[in-house]
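Reading through the structure tokens given below for one structure.
Of the protein chains in this complex, all but one are displayed in their positions.
So, subunit A:
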């Protein structure tokens, strides 16, 4: 019998893996080094923002604070001075929120409908329209600044919060539309056909069929817009005036204000505060973000 001749000892089942194989060392080593490289500035910022000025002057930027103080954070929020006023970032935060929310809602709403129409309701010239829209994504913003100023002036929106909302909505359109179009194009066509046979119209299909299936891509669009709009500086400076400057502009004015001593701890705290909103968004929706990006990017 061949069966009995086979050895019963020896390898069986999964092959054991060594934890400290050479591959693992290289992979984890690289990951750790790269993480450190990216985390170091953050470390320095957080540490500095928690120190008092005398301690900062000692110069050990990597050392943790001997005596932790939250005073710089408080000052950054409500007491730091720009050239004009001394009520800190809180004013900018409020402005940014007021700019962000309508821009976000408008741009995502319009772009998703755009993408849906382009993907599912091929109309005469829809390809041309789409091409033009995508070309828009490749034109540097700077080229369009001046014409935009004139358009806003003619509309009576220049220097107005709604003017900036309009600018953000318009400039977000190409990339967001592309994102939504690709996502909707990747959905099964027969689903759309079934809904049409069932008598659902343009809006019926959008709200009842497409929307409930596209949470991931909405999260992606939201994150892109929140980060983009929150971090925007250029449009904020150009299209608004000092009372309604967004947080980034306010931050710049605090950090670059030339009166008195440079308060590094306050500057660091202010910078961290400004970056907090996109950061929180990333942490909250990280998984959905990755899923949506993968779904939107792979299918064309």
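We adopt the following convention: a contact is a pair of C-beta atoms (placed from the backbone, for glycine too) under 8 Å apart; a residue touches a chain by one contact, two chains touch by 3 or more; residues count from 1.
The criterion applied here is as follows: contacts and distances are computed from a predicted model.
Participant: Looking at what's absent rather than what's present, what does UniProt name the missing chain, "DNA polymerase related DNA glycosylase", "Carbohydrate ABC transporter ATP-binding protein, CUT1 family", "Nitrate reductase subunit beta" or "Oxidoreductase"?
Facilitator: The record for the missing subunit names the protein "Carbohydrate ABC transporter ATP-binding protein, CUT1 family".
Participant: Which of A:42, A:135, A:194 or A:276 sits in contact with the chain that's absent?
Facilitator: A:194
Participant: Return the single residue from A:25, A:68 or A:213 that touches the missing chain.
Facilitator: Of all options in A:25, A:68 or A:213, contact with the hidden chain holds for A:213.
Participant: Provide the residue numbers of subunit A that touch the chain removed from this figure.
Facilitator: Answer for subunit A: residues 188, 190-191, 193-200, 204, 208-209, 212-213 touch the chain left out.
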